[in-house]
Every structure is written in structure tokens, then in C-alpha cells.
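Worksheet: the structure to be examined is printed underneath.
Shown here: the complex without one of its protein chains, the others still in place.
Presenting chain A:
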């Protein structure tokens, strides 16, 4: 891991290495620019922490990278394609098949059991109910919450629910996991646990993780960090 920092300077000059890269993103909500020329790149298997003050544009950056929000200008390259040039339907397919998501809270479907929630991405991709459920339980076990599989999200603790959400984000073997304050609602111990499990699982599957967090202890699970300030990205490794 010690090589990560020195490798970084090459990343911008060799974007071909990057799995997902954004160049000069701009996005304004009314008169306020949320992103003002933000660039970012992440390689396969890499965990990058996105830090910075509240309102600096971290979530907006993540939403653009994930194809949830379309930037006003700039390009987003993923697997040789430009996300900003895709149709909504194409981007939604991409999100379902290649990306996984973990947010701060409220992302589980309350009417489904935890196991059904985890199985959902597989079901949407056409897997049979039995097979999807089996895989779901494997992931729940990996995240040490298989005992809540039959419960509804409303019947489990915040920490358990968050681990279920991590299982759901990883179950369909995404190439990129987007996590926006995944530990924001958890106490230190559960936060650490979620981070360890998330990064271990991502490393095992070589998924890249874009991890938005304002907590340094959470960011310490990443391979490197970038800092967003006023809608632009500062690459901390590059600054050294």
C-alpha cells in the first residue's frame, strides 16, 4: 500500500489506468455552484476517501460519478464510455449492473425482509428467487448479520441495517461502490466494523470504492484521500 502515494502523480497523466474518471465537472443548483471544475479518478480495487467541509460538493461529486446527477459540463469516463453522453435508461442500467450504493440511512426497502433487500439487485438482474436468496444469505453471513435476514429493516438496529445495506451494495459484484457517509449514523464501534467489512469485501472482489466521509478514522480505511473545497478537488497525495 505504501506505493499508492507515489503512483498517484501518474494517474492524471495516464487516465487509461483509471476505472472511473471525471474531468472538469461543473454543476450549479440555481446560482450556487456545487461543483466548479472538479476532476477525479479511481482505479479498480482502489478505495478513495472524499473528504472536505460540509457543502463543499462531495455528495454532488459522488452523484455525478455514479450517474445519478448529470453535470452541467465536464466528462465522466467509465470503461471507455462517457457517462454524460448516455441516456437515462443506459445510465440506470449501468448503475444496476456495475455500481453498488451505501448511503447514510434509509436506503433499505421497508416492506422487504433484510435478505430480500440484499437479494434485490440479483433479482433485478434476472436471478431466480432461490439462488438470489442463497447468495444474499452468504453476503449477510460475511457481514455478520445473517441472523437478521428474516427481519424487516424496521426491526433491526442501525448498525445491523447498515451492514445489510453494505451486503446489498456488494452482492451483485459491482465494479464501483459509492458510499456516502456510510458510517454517519453509527457509533464508533459499529462504524469501524462496517468500514472493515466494506473494505475487506471490496478488496476481495477488486471493487473500487468512492467513500465520502468527514471522519478521519473512517477515511483511514482508504488507500488515499482527496479533499473537496468549494466545488473543486484537491488531490492530497499530489499536493505532497
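Quick note on the criterion: contacts are C-beta pairs under 8 Å (C-beta built on N, C-alpha and C of every residue); 3 or more make two chains touch, one makes a residue touch a chain; residues count from 1.
Operating definition for what follows: contacts and distances are computed from a predicted model.
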Protein that the absent chain corresponds to, by UniProt name, given "Fumarate reductase iron-sulfur subunit", "PadR family transcriptional regulator", "Cell division protein FtsX" or "ATP-binding cassette domain-containing protein": "PadR family transcriptional regulator"
Listed residues A:35, A:48, A:164 or A:219, member touching the removed chain: A:219
Residues in chain A touching the chain absent from view: 1, 5, 53, 196, 215-217, 219-222, 225, 227, 234, 236-237, 239-240
